[in-house]
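Removed from the display is one protein chain of the complex; every other protein chain stays in position.
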Amino acid sequence: MIHASAIDRFLNTFGSWALALLWGLPLAFAIWTAIHPAEFEANFELLAPLTTVNFVKAWEAAPFARYFLNTFILVTLILACQFFLGTLAAFAFARFQFPGRGILFGLVLLQLLVMPDILIVENYQTMRFFNLVDTIPAIALPYIASGFGIFLLRQTFMTVPKELDEAARLEGASTLGLLWRVYVPLAKPTYLAYGLVSVSHHWNNFLWPLIITNSVETRPVTVGLSVFASTDSGTEWSVINAATLMTSAPLLIGFLLFQRQFVQSFMRAGIK
Amino acid sequence: MTRRIEWVHAWLLLLPAMVFLFTFTHLPAVRTIIDSFFSTARGRRKSVFVGLENYQQLIDDPTFWKVLANNLWFALGTIPTSIAIALVMALWVNEKLAGRSFIRMAYFTPTVLPLIAVANIWLFFYTPGFGLFDQIATGLFDTGQHNFLGNPDTALAAVMVVTVWKEAGFFMIFYLAALQTIPPSLLEAARVEGAGRWTIFWRVVFPLLMPTTLFVSVNAVINSFRLVDHLFILTGGGPNNASSLLLFYIYETAFRFWDTAYAATLTVVLLVMLSLLAIGQFFLFDRKVHYK
Amino acid sequence: EDVELQFYFPVAVGGAAADTIQALTDEYVANNPSVKIDAVYAGSYQDTVAKVLTAARGGDAPQLSVILSVDMFTLLDEDLILPFDDFATTAEDKEWLNGFYPSFMENSRTGGKTYGIPFQRSTPVLYWNKEAFKEAGLDPNTPPATWEEMVSMGKKLVKKNASGEVERWGVRIPSSGFPYWLFQGLSTQNDVILANNDGNKTNFDDPKVVEALQYLVDLSGKYGVMAPGIIEWGSTPKAFFEGQTAMMWTTTGNLTNVRKNAPFDFGVGMLPANKRRGAPTGGGNFYMFKGSTDAELKAAFDFIKWITGPEQSAKWTIATGYVAPRPATWETDAMKAYTADFPPALVARDQLEYAVAELSTYENQRITRIFNDALEAAITGKKTPEEALKEAQQKADAILKAYR
Amino acid sequence: MSTPDGKSISLSGITKSWGDPPAVDHVDLEIAAGQFTALLGPSGCGKSTTLRIIAGLEFPDSGTVTIGGEDVTALPPAKRNIAMVFQSYALFPHLSVAENITFGLRTRRVPVGERGERLKRAADLLELTPYLDRKPSQLSGGQQQRVALGRAIIAERPVCLMDEPLSNLDARLRHEMRSEIRALQQKLGFTMVYVTHDQVEAITMADQVALMNKGHVEQAASPREIYDRPATVFAARFIGTPPMNLIPIQAFGEKAGTLASQNYLIGIRPEVMHLDADGPLKATVVEAEFLGSETLVTCEAVNSRFVVSASGGTEVGRGESVGIGFKQSDMHLFDGDKGARCDGELSAVAAALCG
Partner (left out) sequence: MSTPDGKSISLSGITKSWGDPPAVDHVDLEIAAGQFTALLGPSGCGKSTTLRIIAGLEFPDSGTVTIGGEDVTALPPAKRNIAMVFQSYALFPHLSVAENITFGLRTRRVPVGERGERLKRAADLLELTPYLDRKPSQLSGGQQQRVALGRAIIAERPVCLMDEPLSNLDARLRHEMRSEIRALQQKLGFTMVYVTHDQVEAITMADQVALMNKGHVEQAASPREIYDRPATVFAARFIGTPPMNLIPIQAFGEKAGTLASQNYLIGIRPEVMHLDADGPLKATVVEAEFLGSETLVTCEAVNSRFVVSASGGTEVGRGESVGIGFKQSDMHLFDGDKGARCDGELSAVAAALCG
């Protein structure tokens, strides 16, 4: 982006790598312990024997296959609803003038602040009232209207050039047509970024899913993971890390695959 | 453009989101506020109206003041650091450096990994004696053991390090997105005008990133009061509350002590504080940072 | 008539426990076709209480659950649980109810009623590294029997490198998270109890408690046999395996773990004595919840009776390392074979004779939190033991007054 | 291509201001159905704002807009059935060229087959066929503008608004496009309102030129009328390349006689002046600028400068004294104070100066 001299370039490359290594350290450690027997948790010998027992042990501790399916359904459901509700609301805030706009937006921002964990008891009662306890929608519902998502999308929509909006209106696009054909495509990078954030957050969410679900058919992977996380008998890093890698692998791989598109979509959306 | 039809459209667009917001956030939150004026219902004792008694208890509660102070230090320590690191990361990742994909991946992993698992890994790093940091320190400098988490003077700082590590990659994504939308011709114009990297950054890039900085800092403020998952594993708030934060204390009060009324009171305080900080921040700067 | 039961259980010792409970439940259901039991894994102990209380407040309590024995007063306070005595109507039932180790029952009874049935119970023991003992010129088969011995042996076991940094400590008594539990070993050995049986009065500032705490503080301070600062519970076994400490205090629940992972010969013994021997108990009990029909409760009672029966409880103990809560269990063939193969498993049982109830009061978590804070303050040198404990006692009194 | 007939447009009393002075100030304008009207004027005079008010993208502070006799002042743009080309292109960066052009057809659910045909014709016309699959960011500035043009042309609406659509095209293409737009407009019969600051564009293309200045319309008339009889000093100065010379009567020296006391401006176009030693106007050459087919000679007489368009080969030296001749009938007379044309006194003045 900014032209750099050779030294500059070297310093930057060096700095970015140093930081990357530091940042990747926990993951590297997780991989190390997961593929070695437990006695190498704290001994980093190059020739330590490799093993898969940690993964086997982790996999067998809970019906992970089913849990993965549940998690997948859960995050897809949440993401789809968040996109849908967030898009509509953000569009209203970004491009409409109407009475009550400030107050409603304040209420949306408020949701950024209210910790859903604190409202668990109340929300449990609501779910029971709707007879939704122990269902996947029950895990999803409190999160599908996301203040964060609305806020983020609104910011993005506000940067869409006004002429594009006007051109589309002149071409006869309806309000929803305008949103769908102009705003949404232009906000693609934001959707990607937000999607990533939302998926990783809900993939890893634990307490609420644990409390609202009772059966294997509804529980997400984190519940399986937690078998290792809290133990009386000391932390078994090798197994907990194997389980961690196993449960976050789809996310990590997803990001690895996505990051190219991620960057490309920025390029495509960017107006030269 | 303020015509009736527009209002109706806008309200229709907002309706679905608002229904869910109200059902799962605002109504429960209002009930929380109401709860803060009642005593906790225990099976044998009904909840009764106690007025401001819970607030009185709060003022007299040394733990509350302790965790509040901790939280302020925590915010001061983590917000600027994580934002600055995120910005640097984004600038680096936005350039065509060797191994960019790997670097981007490395920066982003903390966002993807579940915090409980990550906390366990950091627990290992911090462990005295055979933990990674001590191994490195002993290997390099032959110093003794460091009990980072077990020492009240360092526990909070150790937790802050984990938080910054967790947050920076998350914020980086937003800076990265913003950087990509800066028209290249602006940077070219600045380069032609003889501006070096430093000047370009401070006079062009940084101001153009202001909307993102606002967004990120609002989130950072909120997160500094919200990210407590790792406390459960790393320190449990100890030693002697040295690393306890407000939300952690609320969580303990609500889900360990089951004193819902007092927890509600603490929550109200937290909400009021955050609203003042975050919403204030937002409304104050929103106008200033949008040029279009 | 068919009944359907919901049964929440926590897992605190890794994945195998969940499988065993599921297997046992399935076995019971197979033998009792009219009963359906939905065994729900509910996370850690902490998560389980949260889940039960949330569900109960939402009007949706399970019929039975395993919850920490110390949460009994909390559950009573919430008016959620039922006494087992009302269901133990037959003579056989009564005999069953009286067939548990008394030290486990201390946490399960109050006001003359039994609210909890011991199941997932443990007690701390001392593990020592025989090789380290040998290296330090000690008898590898004799652990310290008294506080003094622990100090003197500990001093010999401490190993320093050339630049005077400690490479191996003598002993490790974890103090993170719930320091009160292992401290309770020390206070019991100093012949003092921390709370009364009704759960509404504590003894935190008793001079004997102060003395015990002083001893703990001195271990790292004056005697220099233990690392300073808060000692992590979770990494303690690892530190033991890594040779970072020659002895450790931790739960019997770690037996299987240590047996599998210790790269050296180790011993398991009772905690050392001072004025007397002593150790707390710990772990979870079965509770039955209000709001269920009589048929459901009857079935739940029957299930609990069955699963704590000798054969079942032997399976459970062998699979997890928890201490079997009834003498009858130890008499089963399976248990005998197990202990013959692995004698250290007997230490915990033998220690039960000296064991006392785990600290448990009304508003238990809040009181233990206060006590923990005091312990931590003393351990990290922010306060003297006396100051810290006095303060804790005052705070505890303020809260417990309401329950007297 | 079939199309509805054009519709008439009428603005009356349109005012719009964001501050002081108003961007558009009491504009009245009648545009007949099927007519090509150019809004011409200097930068910032309110052309774009006027156009946007017609489009419904801005709402006037006062005044009414009617299209086809219907009062549309309060209608949203989509309901006005108009096409528009924006000054800044307004291309959708995420859509390909083809998708950009057919955007409106898709919103109105024109069948795919017809869409393809119309796209092909528009793309051929605009020489965009090789670029149909590209994204706007991969096109040069000129190509981008042609895409915007395509989007408006393909819509075949009764009214088409264009905001400086050709300003980024090169001369050849601009010349071609000018004829093409004009031909299309005549063939399809829609009403065109065309904003430009290029008078050549306005004069060659339009049936009616509305010359704007500082938010108001100076003169709205046919190009010939506006060229032959500029109504104001501003119009005289603005139209023509180079524009009409406005020479204070005092520059004629003694010839002005008593008229010199009046603030008269004599308007004569450079191309009807010629170097003629006997001409009524004596001046000194200040500069000569070669333009290929002509040479512009800048002269000075009594502190006022004017330009004479001489043939390409003319060679005059700086500082040379020349006489300038012109026909009496080519003279225009303006009142320097009011800025208005005063035809009444013209013959008297002409007689005095040239006589």
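Order of writing sets the labels: A, B, C and D. Residues in every chain begin at 1.
Just so we're on the same page, contacts are C-beta pairs under 8 Å (C-beta built on N, C-alpha and C of every residue); 3 or more make two chains touch, one makes a residue touch a chain.
These numbers were taken from a predicted model, which means no experiment stands behind them.
K.L.:
Based on the whole complex, identify which of B:136, B:186 or B:276 touches the chain you can't see.
P.N.:
B:186
K.L.:
Taking the entire complex into account, which one of D:79, D:187, D:224 or D:338 touches the absent chain?
P.N.:
Once the missing chain is taken into account, the touching residue is D:224.
K.L.:
Looking at D:30, D:61 or D:198, which makes contact with the chain not pictured?
P.N.:
D:198
K.L.:
Over the whole complex, note the residues of chain D touching the chain we left out.
P.N.:
Listed in rising order, the touching residues are 41-44, 48, 87-88, 139-143, 164, 167-173, 175, 197-200, 203-204, 223-224, 227, 237-243, 269-272, 289-294, 309, 312.
K.L.:
Using the document's contact rule, name the residues of chain B that touch the chain not shown here.
P.N.:
183, 185-186, 188-196, 199, 203-204, 207-208, 210, 291-292
In the analysis below, only the chains that are shown with their structure count from here on.
K.L.:
Among all the other chains, which ones are in touch with both chain B and chain D?
P.N.:
A
K.L.:
Could you give the separation in Å between the centres of chain A and chain B, each centre being the mean of its C-alpha atoms?
P.N.:
Chain centroid spacing, chain A to chain B, equals 16 Å.
K.L.:
Could you state the distance in Å from the CA-based centre of chain C to that of chain D?
P.N.:
Chain centroid spacing, chain C to chain D, equals 92 Å.
K.L.:
In angstrom, rounded to a whole number, how far apart do the mean CA points of chain A and chain D lie?
P.N.:
Measuring from centre to centre gives 55 Å for this pair.
K.L.:
If you look at chain C, which of its residues touch at least two other chains?
P.N.:
Chain C, residues with two or more chain partners: 46, 50, 234-235, 238, 242.
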